[in-house]
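Complex shown without one protein chain; remaining protein chains in place.
Labels run A and B following the written order; every chain starts at residue 1.
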Amino acid sequence: MADRSAFSPESLTENRLLYWIAAGLAVVMLAPVIWIVGLSLKNNQELMLGTEAVFRAPYTLKNYADIFVNSQVFGWFLNSMIVAVGQTLGVLTLCSLAGYAFARLEFPFRRTIFILVLFGLAVPEQAVIIARHQMFNWFGLHNTHIALMLPGMSSAFGVFLMTQFFRAIPREIDEAAMLDNTSQFRIFWKVLLPLTMPAQATLGIFTFLLAWNDYWWPLISATKKEMFTLTIGIASSQTNFAQSEGLGFLSAQAIFASLPVVIVYIFFQRHIVTAVSGGAVK
Amino acid sequence: MAESYRRSRWSHALFVVPYLIVFLTLLVFPLFWGMWLSLNKVDLFGGAEFVGLRQYARVLSDPVFHQAVRNTVIFVAVSVPVLVGLGLFLALALNRKTRGAAFLRGLYFSSTILSVTIVTLIWRIVFIPNDGLMALIFAGLGWEPIGFLSTKGWSLFSVGVATVWWCIGLPMMLLLAALQQIPADLYEAAALDNASKGRILTRITLPSIKPTIMLVAVIQIVMQFQLFGQALLMTNGGPAGTSRPIVMYIYETAFIRWDVGLGAAASEILFVIILCAAMLQYWISTRKEEV
Partner (left out) sequence: MSAAIQINDVTKRYGALTVLENIDLEIAPGEFVVFLGPSGCGKSTLLRMIAGLEAVDSGTISLGGDRIDTLPPGKRGVAMVFQSYALYPHMTVSQNMGFGLQNIGVAPRDIDRRVKAAAETLEIAHLLDRKPAKLSGGQRQRVAIGRAIVKEPQAFLFDEPLSNLDAALRGRTRLELAQLHQRLGATMIFVTHDQVEAMTLADRIVILNERRIEQMGAPMEIYQRPATKFVAQFVGTPAMSFLPVSGIEDGARGVTLDVAGAGRVETGVHLPATFARENASLGIRAEDAKVLTPGEDGVPLRVKVVERLGDRAFIYGTLSDGTDFVVEDAGRSTVAAGQEVRIGFDPDALHIFDSAGRAYHHTEGA
């Protein structure tokens, strides 16, 4: 019998075979994660004898409990939280103010400054990190939360994103507010800023993830164990891999360390995808 | 004053000053300070001596650097095509409006949000000899075990596998976004023209997203040239430096051996390479808007 369903353009681009291959490949994506989850639920002594024990009961949450009892992981978690939240708030404040000004206000050298900031997008971390390390050394700032937060705030991406977003708000909104006798700061604060909430969320989540996952800068700036972030801390316990702490405990640490970003990801997936793809595809 | 916000005023610049201070002190200044460091020999007591390009010459004649460049180029040359190709495949396969496709998109992107520490931890546990997942699979199949992280060749390969697993989300999402911007009426017109699925793919879909494919490739080149954490954490560059990338060379010279000038010179060389790629990216993305 002929297919009498209405024509849809999707039918021309969708391919069942490709789809099922992609679905099958998902196993490769997931297998390592499942493996780690399995290990984290096993007693370390049992794993010493052979990791195929993963496929057998009993399972235990002891490794997770140990994180809170006898390790520095919890302290690292706090450091990561302080740094990521602080950096995010800083970025949102700086970029909102700058974005508004670049998009709406006229001041000398506005274009030149904006172009200069855009050039900042092209500067990779390793071109500045040695000098940054020296600078923080001059001021004795290493091994502080501030030192971990500050460099991420110089990123030009947020300024670019917020400027674009402020530009997308119709000028008539400002003009209506001007006719409503609104002062300039009140226009920014009461009228425009609330309208940038979607962009704030996108930029905020994106910054949080970057800060949480940052590796190189904390690696060289936080040298004292108690100032480690989770990324550095977990990496440091990897060096004595499989010797003292055991695979199960290591796996549990990894999962614990990923929980915040996984939770953020589950709730804000759309914002994250917008942030990473928004810059490249308009 | 009327329409004051359009008038050019110094006071308006106050809004950008906070960011500008951070930008200038933590990005612009270190950028130039890094250049200065690469041209001067600084001793432990703060004395500095201008040495011109001598440190660059040292980097360029360092066999370890040569090896790092070779490793990085090989890594980029293999991982970028895989990332772009696999990303394109996933984008084409998952560009549909079903819940299953949405879930798979979310799954493939999810690894991107993990930190390099977690990614390498996961893959080290997969690749470790005897107890790793790969070792178990090899044993189950009766194959000869491979020391993935400790064998020449395989170590860089293993870093590549972890990298692809970690980074595949971004190319897929960028290409999906491009696919979804192709207007539906283009496909309707093609249907009226009796085009086959294969011809629609090669004549409409791929040409429409070609600029994005190029862009994704350049972004990946820029990113993969900066390979660092995976190699440091999975193989520590070994065995015998066969998986040491350029950034790791910079890290080791500047922060392990504290030869700051040499590290700075190496980082400037990498910066130039990346800048060229970034300019290519800018050129592609601006050209795209004119299409």
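Simple rule for what comes next: a contact is a pair of C-beta atoms (placed from the backbone, for glycine too) under 8 Å apart; a residue touches a chain by one contact, two chains touch by 3 or more.
All figures in this text were calculated on a predicted structure; none of them were measured in a lab.
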*Decide which residue listed in A:G50, A:P108 or A:P170 touches the omitted chain of the complex.*
A:P170
_Among A:M48, A:L118, A:L141 or A:L195, residue touching the chain not depicted_ = A:L195
*So which bits of chain A touch the chain we can't see?*
170, 172-173, 175-183, 186, 191, 194-195, 197
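In this text, only the chains that are shown with their structure count from here on.
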*Please report how many Å separate the Cα centroid of chain A from that of chain B, as a whole number.*
16
*Mind pulling up the chain A residues that touch chain B in the complex?*
7, 9-10, 12-15, 18-19, 21-23, 25-26, 28-33, 35-36, 39, 47, 50-52, 93-95, 97-98, 100-102, 104-108, 110, 113, 116-117, 120-135, 150-151, 153-154, 156, 159, 174, 178, 184, 188, 209, 212-216, 220, 230-232, 234-235, 238, 241-242, 247, 250-251, 254, 257-258, 261-262, 264-265, 269, 272-273, 276-277, 280-282
*In the complex of these two chains, what residues of chain B are touching chain A?*
3-13, 15-16, 18-20, 22-23, 25-31, 33-34, 37, 89-90, 92-97, 100-101, 104, 106-118, 120-126, 128, 131-133, 136, 165, 170, 173-174, 177-179, 181, 184, 187-188, 190-191, 195, 197, 200-201, 205, 212, 215-216, 219, 222, 226, 228-229, 233, 247, 250-251, 254-255, 260, 263-264, 267-268, 270-271, 274-275, 278-279, 282, 285, 289
